[in-house]
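Here is chain A:
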Amino acid sequence: MAVILDARGLEKRFGAVTAASNINVSVEQGAIVGLIGSNGAGKTTFLNMVTGYLRPDAGSILFDGRDITGQKPRRITQQGICRSFQIPQLYNSMSVAENLMVGVGIVASGGRGWAASNALDGTPEQAVSRMLEQFGLAGLRHRQAGLLPEGTRKLLDIAMAMVVRPRVLLLDEPTSGVSADEKFALMDMVMAAVRAMQVTVLFVEHDMEVVERYVQRILAFYEGRIIADGPPAEVLRDVEVRRFVIGEQDPPAGDRHA
Partner candidate 1 sequence: MSVHRTSVALVAAAGALLALGPVIPNWAVSLVNVSLGIGVVVLGMMVLMRTGLVSFGHGLYYCLGAYAAGLASNRFGAPDMLAMVAGGALAALLVSAVLGLLLAKYREIFFAMLSLAFSMILYGLLVKSADLGSTDGFNVHAKSIAGFAVEGDAHRLGVYSVIVITAALCALLLDAYLRSHRGRLAEAIRDNELRVEYMGASVFATVHLNYVISAVLAGVGGALMAIHIGHIDPEMTYWPQSGEFVFIGILSGTGSVFAPLLGSVVFETVRSYAYEKSPDTWQMVLGVTMLMVIVFLPGGLWSLASRLRGRPDSARTGG
Partner candidate 2 sequence: MIKAMKPSRLAAAATAIVLALGAPVLMAQQKTSIKVGFVTFLSGPAAGPFGVPARQAAEAIVESLNAGKAPAPYQIKGIGGLPLELVVIDEAGGATKQVSEYRTLVQRQEVDFVIGYIGSGDCLAIAPVAEELKKLTVFFDCGTPRIFEEASYKYVFRTRPHATMDAVAATLYLLDNRPAVKRIAGINQNYAYGQDSWNDFEATIKVLKPEVEIVTSQMPKFGAGQYGAEISALAGANPDVIHSSLWGGDLEAFMLQAQPRDLFKKNILVLVAGEPYLHRLPGKIPDGTVVGARGVNAVFAADSPLKRWLTDLYKAKAGIEPNYPAYSVANAFLGVKAAWEKAAAKKVGSAIPMGANKNVKEEMEKAYAPPTQEEVIAMFEKLSFDTPSGKVQMSLGKGHQAVTGTAYGTTRFENGVVKVGNIKYYPAERVNPPEGVSSLDWIKSGFRATAK
């Protein structure tokens, strides 16, 4: 299968801390990849470099063969890579439907820079309704986003990433802050939507059950390096991984801001 995302020799340091050293990842179209590792291992740094929030000190990122290294998040989104956030980034004063309509509107009023693949089919209203259906938010379309429970906020946050029709979706700890009994329902919902739209997914996750259940491939991060890369069964058996990653699970990071 065709490689859609290809990161070569990514480096990132914050002063003394090495957040990423010689990261090499290539992801096939349609793959579902899990990124694991303790906090500060470099998973989110990797996500941030791919989506343009951080500019790598060295290395390059190719998306569908085009070099997107160091481009602005806006440009990268327009080309078809979108992300969700560990802390949901919503438009709190708007209704659920409006939150999605903003994205749809941006695509619809489009303009240069937007990849053909983002093009909506149907009217903006239809696009929004479809997304609400897919994420089971239809019943909440008029609720104010700021007042939703955390699980639903997560769901909406991911839906907002999907609504601009990316080809690659990066999820940052989709189940953090979601109660144990909600998390699978949430992930099922997301994965169903993702498959329906044939989107390639990379997601950062601490919860090994979730990882094992949904991914075909795992990247294990430790101190800014990738220490293992392969099918779940393999990676999760790896000695280093067991010691450095699974050995010490962190509590989900608490919400520090909204």
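The candidate set was assembled so that all candidates are chains of the complex that A comes from, given by their letters.
Keep in mind that, in the parts below, a residue touches a chain if its C-beta (ideal position, glycine included) is under 8 Å from a C-beta of that chain, and two chains touch if they have at least 3 such contacts; residues count from 1.
Computed from a predicted model, the values in this text were never measured in an experiment.
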For chain A, which of the options 1 or 2 is its touching partner in this complex? 1
Listed in rising order, chain A residues that touch candidate 1 in their complex are 51, 72-74, 77-78, 82-83, 89-94, 98, 101-103, 105-109, 113-114, 118, 124, 144, 160-161, 163-164
